[in-house]
Every structure is written in C-alpha cells, then in structure tokens.
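Of the protein chains in this complex, all but one are displayed in their positions.
Moving on to chain A:
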Amino acid sequence: MNQVNEVLLRSLTPSVLAILVRRGADFAAAEDAVQDALIEAVRVWPADPPRDAKGWLVTVAWRKFLDATRAEAARRRREDLVDEEPAPGPAPTVDDTLQLYFLCAHPSLTPSSAVALTLRAVGGLTTRQIAQAYLVPEATMAQRISRAKHTVSGVRFDQPGDVATVLRVLYLVFNEGYSGDVDLAAEAIRLTRQLAAAIDHPEVAGLLALMLLHHARRAARTAPDGSLVPLAEQDRGRWDTKSIAEGVEILQAALARDRLGEFQAQAAIAALHADAPAAEETDWVQIVEWYDELARLTDNPVVRLNRAVAVGEADGPRAGLAALAALDDSLPRHTAVAAYLHERDGDLTTAARLYSEAAHKAPNLAERAHLTRQAARLNARRSR
C-alpha cells in the first residue's frame, strides 16, 4: 500500500468512527471495528481499490461491528441491534470529528491515555505503531487504549468539550513524540490541521502555526552526529521556508481576531525567530514583549525562565541574570540558562562550573552532551 493511500485512509478514520457511533454502536466497540476495517483496507485495497473509499470503510466497519456484537454473550441486546437495520444516518458533519477529538482528550483521561487514544481513534494509527512510537510493548499500549476507552465510555458523544484539553494533547504529541516508525511531529500537525478545519478557533490556529514554525527548523536542529544545534548556531538556510510562510500566515490571521492565547503568543515568538535572517538580527525586544504577554496568559514558570534568556539578549547578560535571580533555581534548565548568561557576561569560570552542573541535571541525553561540550569548551579555553 502506498503512502498516499495510507494518509487518505487515516484521514477518513474519525468520520467513519463517528458514523458508527451515530448509528448506535458504543464508542469502544465502534473504535475496534474501525481499526479492523482499516487493517482490512490495507490488505484489500492495493489489488481492489474501492471507488468510494469512505463508503467502503463504513460498510466494512459496520459489518465488523455486527460480527463482534454477534459473538458477544449479550444475545438479546444484540438481536435488537441487528434487527434494527442501520439507518443510512445523516452524513457526519464536521461536528462529529470535533466530538471525537473532545472525547479522546477528555479531562478524565491521563495525558498518556489521551495521547494514545487520540492517535488511534482520531489518527487511525494501529496499536503497534503507537507502541513502537512510545517505546512500550504492544500489550501495554493495547491495555492503555482499552482502559482509556473504558474511562470515557460513560461520556455522551455529543457532549461539548473544551478545546484547550484537545490542544494540550496535540501539543504533547508534537513536542514529546519519540522518533519511531511513525513521524509523530508530522502526525500532530496533520491532526491539528484537521482540527482547525473542524473548528474556527484562534488558539487552534495558534497551535498549528507554532507547530509549523518549529517543524520548519527540524533539519537544522541536529548535526549529522545527532547532537543538538542551538537556535543561534543553526544553518538558517536549512529552515523550511514554505512551512514558515504557512505558519506566519495562519498566525497573522489568528492574531487579527484579537483573542490572544498562549499558543498564539508562543507562535509569535517562533515567528520572530523565523523572521531573522541571522541570529544577530533577532528582534529580542519584541520577543521580550511577547514573553510578557505569555507570562500574563499562563503561570508556567518555564515562560519566565525563557523570558530571562530573552532579556539577556535584549538588555545584556546582567539584566538577564537579574531576571533569573527572581526565579526558583530548582526550575528545569535554570542552571543551563545561568551558565549561558554568565558566559555572555564574561565570567567563564562560573559559566563552566554551571554548564557542568546543568549537564548533570539535564533531562535528556542530547542536552547533557550539549551542556558537557559547553563546559569542556570553556575549560579548554581557560587552561590555554
């Protein structure tokens, strides 16, 4: 099966699932049936492509659902269902897809469950793909998804949800996706794009813009040896200008509606970075202003940490250190920021010590290696 077909197939997943639920199937059983239909499609379509892909999926998924229901012990209820010839049902509206997003990001779910359920029920990924992406056994992921479905089984499908919870789940998929067989960053963008088509909301647009602007830097973010390349040292010629242009356009349209939210503010910061032809030409003054906006919108202390970095660039390292001094030094990456600002301030001894300390506390291997190299670089310079 070629790539184009798989994307098409997966894009049909939410509406097919919604049709089954509308016809009276419970969500968990309908979701299983749609997965079975997707697997069947992958098997059958290459030799025998359907004329109406969605109609084919609905028919096969409904049959799978009935088969599974027939196999169940609850005979009485099942017969009622089977006798009830499926009403063709109203064509699912955009709203159905939206409801599915709400359900899969329901606040009763833990973040990891919401992520897994969203990728399967909305994204149409298989349990195996999701398990591989998050480096857990398939059986574990199957249980996680099964429990998630059980958790939301009492939620009415047409109950309105909170867009913010959906955005948090999509942000998680994009930002903390592991690199497996499935490109989770691209998948997060696809799902956010699909959500943006289903609901007119400036923060959905803001998140989509944020993702596009960061995704644009992907090729420049890592060196061939896998090490991290910090923003200031990235080869900006390798940034994806098409992705940047799209992100900026989406962001501008969202900002014009004057309903600012944290994702729009974050995207605005990313857009200012994207706008600078070279790191030295970055408009740090404006970036600090956006961090001030962001700090008003969210109490996330990481925002104030990033703001201190921006202040260091806009007003000099002493100002940055002063901003940093007001923050809790147990914050993740606090030490790394302090090291950087001390280096900018010319205090290489302190900077080297702090880089080394920050490396010890780093939350991932790539950052640890990067910070260790910074410490080594300064130590080599001082002993020369």
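Everything that follows uses one rule, which is that a residue touches a chain if its C-beta (ideal position, glycine included) is under 8 Å from a C-beta of that chain, and two chains touch if they have at least 3 such contacts; residues count from 1.
Just so we're on the same page, contacts and distances are computed from a predicted model.
Just by its UniProt name, which of "YCII-related domain-containing protein", "Ion-translocating oxidoreductase complex subunit D", "Spore germination protein" or "Vacuolar type H+-transporting ATPase subunit I" is the chain not shown in this complex?
"YCII-related domain-containing protein"
Check each of A:L135, A:A256 or A:A278 against the chain that is not shown and name the one that touches it.
Answering carefully, the residue with contact to the hidden chain is A:L135.
With respect to the chain omitted from the figure, which of A:S243, A:Q266 or A:S356 is a touching residue?
From the options A:S243, A:Q266 or A:S356, the contact with the absent chain belongs to A:Q266.
Have a look at A:A223, A:A245, A:L365 or A:A380 and name the one touching the chain we're not showing.
Checking each option in A:A223, A:A245, A:L365 or A:A380, the one touching the absent chain turns out to be A:L365.
For chain A, which positions touch the chain that isn't shown here?
Counting over the whole complex, chain A touches the hidden chain at residues 110-113, 115-116, 134-137, 139-147, 171-172, 174-179, 185, 210, 214-215, 218, 221, 228, 231, 266, 269-270, 273, 306, 309, 362-368.
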